[in-house]
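What you see is the complex with one protein chain gone and the rest in place.
Per-chain residue numbering starts at 1, and chain names A and B are given in the order in which the chains are listed.
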Amino acid sequence: MTIILLLVATLATIALWWLSHQRLMEKPWLETGPAEAFRGVTAGGMPAEKIALGVFLAVVSSLFALFASAYSMRMHMASDWRSLPLPWLLWPNTIVLFLSSLAMGWAQIAVRRGDAASLRKALLAGGASAFLFLVGQLMAWQQLAEGGFYLAANPANAFFYLLTALHGLHLLGGLVAWGRTIVRTGRSTAARWMTLSVDLCALYWHFMLLVWLAILALLLHG
Amino acid sequence: MGEATAKPLDGRGHAEVPEDDLYHATSWWTKYVFSQDAKVIALQYSATALAAGFVALVLSWLMRLQLGFPDSLSIIDQNQYYQVITMHGMIMVVYLLTALLLGGFGNYLIPLMVGARDMAFPYLNMLSYWTYLLAVLVLMSSFFVPGGPTGAGWTLYPPQAILSGTPGRDAGIVLMLVSLIIFIIGFTMGGLNYVVTVLQGRARGMTMMRLPLTVWGIFTASVMALLAFPALFVGAVMLLFDRLLGTSFFMPAIVEMGQPLGYSGGSPILFQHMFWFFGHPEVYIVALPAFGIVSDLISTHARRNIFGYRMMVWAIVIIGFLSFAVWAHHMYVSGMHPYFGFFFATTTLIIAVPTALKVYNWVLTLWRGDIHLTVPMLFALGFIVTFVNGGLTGLFLGNAVLDVPLSDTMFVVAHFHMVMGVAPILVIFGAIYHWYPKATGRMMHEAMGKFHFWVTFIGSYAIFFPLHYLGLMGVPRRYHAMGEMSDIPLSTGELNALVSVAAFIVGFAQLVFVFNLIWSLRHGAAAGGNPWRATTLEWQTPETPPGHGNWGRELPVVYRWAYDYSVPGAMQDFLPQNQPPSAQATRSAAP
Partner (left out) sequence: MNNDARWMTGIGVALFGLAALFIASRAADATFMWTGLACAFVSVATIFNLIRISFDEAEGKPPPWPGQAVPYALLAIAFCSVLFHVLSPWWWAPIASNWHYIDSAINLTFWITGIVFVAVMIFMAYCLFRFRHREGHRAEYEPESTRLELVLAVATSVGVATMLAPGLMVWNQFITSPSDTVEVEAVGQQWSWNFRLAGQDGRLGTTDIRAVQPVGNPLGISPADRHGQDDIVVEAEDLHLPVGKPVKLLLRSIDVLHSFYVPEFRTKMDLVPGMVTQFWFTPTRTGRFQILCAELCGVGHAIMRGWVVIDDEPAYQAWLGAQRTFASRGSPNIASSESVAAAGHGRTEKGPVHPAH
């Protein structure tokens, strides 16, 4: 459970940092008066969607951290763990996902420049490469299954399938949001909205890349 | 989704939407069924949760019949007994308490109390409810599948949970796990809403330290739930894999009834860690909203500011953090490494300190108050009694070595029913009597309310207090019959019978409550906008019940904290949060 506890500690630090800006030590009954006196502690200017995504990413981190905790505990608790040879496809897949994330970064730049054409291109590239990654993962599964590494044969295999599947599902969910963003580029959406949309997608993409790298590290470790 | 513009300049939240932009219900269906209005969703959540709770209550009667009159009146066999306790426990904890406190009260109160027009993401909010309903339906469907619901106990410990020695191992356990997974997905949608609305939707002037404690409690509980439920999700998914796909996450090599099974190497203790990493915070997920609500009930009906508001906020936050570091106090005798016992006993007893401070502050709020013994106040007082009682027995169970004889006995059953069964339920009742006038415009019938209170409070105490002593004598929990026990006097049979009688009386009193809910809808006295003369924003809405968008054209602006009761020099004994400081006010605005 070390991994999840580390995560909780990190989140707690963030929470404490935020709380420390909320005048928690002040005596509110002495502070009667209009809000303007306490600028900075009323609800801030960050869009709700961004905060929501931030919180959601915390939830997803907790989910994966728990899986990672379970992984390491299961690995050390019994002697039947036999690491499986990682299919070579994972490496090209990683590169594809990295490119995907890069493309999303490019889209962020494009939307800020107001460059509609390259925004569309960048988004399409990002989405298509993410899709490619998913296909690649499926093929990696196939490789493993052909090699006889079935799900139930060993906990290492089971975790491999479980973690990759879960990561894939999250990415798939991201692709839904991506689809909505693409549709928006077709319509005339206010620039601020477009930026927000693209930013959220990009943030999610970078995060999914991070999660994938963490999973990869875990798989390499054992 | 709540698509709106950010208005950083006036510091107003993003979730505050100009009224014209608001989604407006156009037909009966979208107004009452597929509504995106947090208030309607709240009522849907509450109604569904109460219905589920009623099922669980009926199940508890079956158990009490069996336990109280094992030979004459028992109508269930041991298979059914296990199915019944499992469904009772899981429904009560997850589908009733969590859903009602967060989905019901959270949805109703957060937007109103922070001064927002609605939740930040109304569409997601609606999805959350329908997902929850689906989870409930999946769970209930397990009563009708061959083999019936699972009898694995609400803790669902493998290996037993998925082996054939346990009833409902074919379909029941699968439906249970699937239902939990759906519930967690639905809750995550709702929880994001609650958190973001508190962070972002607050009205002008509503600083965090001006929030009523109800919002603090629900907010902190939501954050905790968002982080803790994934643990149950992970456990459930992996257990489902073990059950359906033959993996060995939790399943060691086993010889079941003489037959070797195909599993090997898995660890049942791993599941316990996952379960309790969720399960312990879950206790506080239920408790913190109740803490918050009860603080507001006491303060309002004692006409006095909550004593030590800052301490109350800090305590909520500290309890929230600490409760992630105590989970293994459920596992002292599980076979985990014994050195963990030192750590978890210490953290567990440390958490008792902020909890005790909360209790002190509740009773100190009564001190020199102007106490109105209204029905909500009665329930709040009842809560203090049962919560203190259950909290104190927690000091036995948390203190590793004292838990050795007591764990998994009726002492535990008595403890958690007092502290997380009866106590939050009393708060829920009090809260319903308190906010019913806001939601419907009518008061609930007071005499019926008092009757409901006295029978429920005294009755529940009479049910659960004696059970501690069965536990001390060594009666294990989850026994459908004590059978012959060498060390136990025969008279315990009558003790059990008395407890069962009390349980029936309490159960039937709930019918009075349900009747009151329905009857008052039509015949209750008209309530007016602020019958309790309370300060918080939800009582200051232009309409009662609040209309769509809550506030009419003008959003409220907040000038003071939530507890300006009986302020010296003020005309009335309460100053609403949105009342500007007047000339006669002695205290001036801080720079």
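A few comments on the model shown:
Note that in this section a residue touches a chain if its C-beta (ideal position, glycine included) is under 8 Å from a C-beta of that chain, and two chains touch if they have at least 3 such contacts.
As the structure is a computational prediction, the values presented were derived from the model and not from experiment.
The undisplayed chain touches these shown chains across the complete complex, A, B. Considering the whole complex, the residue from B:Tyr157, B:Phe249 or B:Tyr559 that touches the absent chain is B:Tyr157.
Of B:Met92, B:Leu470 or B:Leu555, it is B:Leu470 that touches the chain left out of the display.
From the options B:Leu127, B:Ile181, B:Met311 or B:Val557, the residue with contact to the chain not on display is B:Met311. For the chain missing from the display, the contacting residue among B:Ile185, B:Ala352 or B:Val557 is B:Ala352, taking the whole complex into account.
Summary of contacts with the chain left out: across B:Ile76, B:Val145, B:Leu322 or B:Ile488, the touching residue is B:Ile488.
In the full complex, the hidden chain is touched by subunit A at residues 27, 29, 78.
The working rule: only the chains that are shown with their structure count from here on.
Separating the CA-averaged centres of subunit A and subunit B is a span of 30 Å. Contact residues of subunit B toward subunit A in the complex are 1-9, 11-15, 120-121, 188, 192, 195-196, 199-202, 204-210, 223, 226-227, 230-231, 233-234, 237-238, 241, 245-249, 252, 262, 264-267, 269-270, 273-274, 277, 305, 309-310, 313-314, 317, 321, 324-325, 557-561, 563-564, 580-581, 585, 587-591. Residue ranges of subunit A in contact with subunit B, taken from their complex: 1, 4-5, 8, 11-12, 15, 19, 22-39, 41-49, 51-52, 55-56, 58-59, 62-63, 66-67, 70, 73-74, 77-81, 151-152, 155, 158, 162, 192-193.
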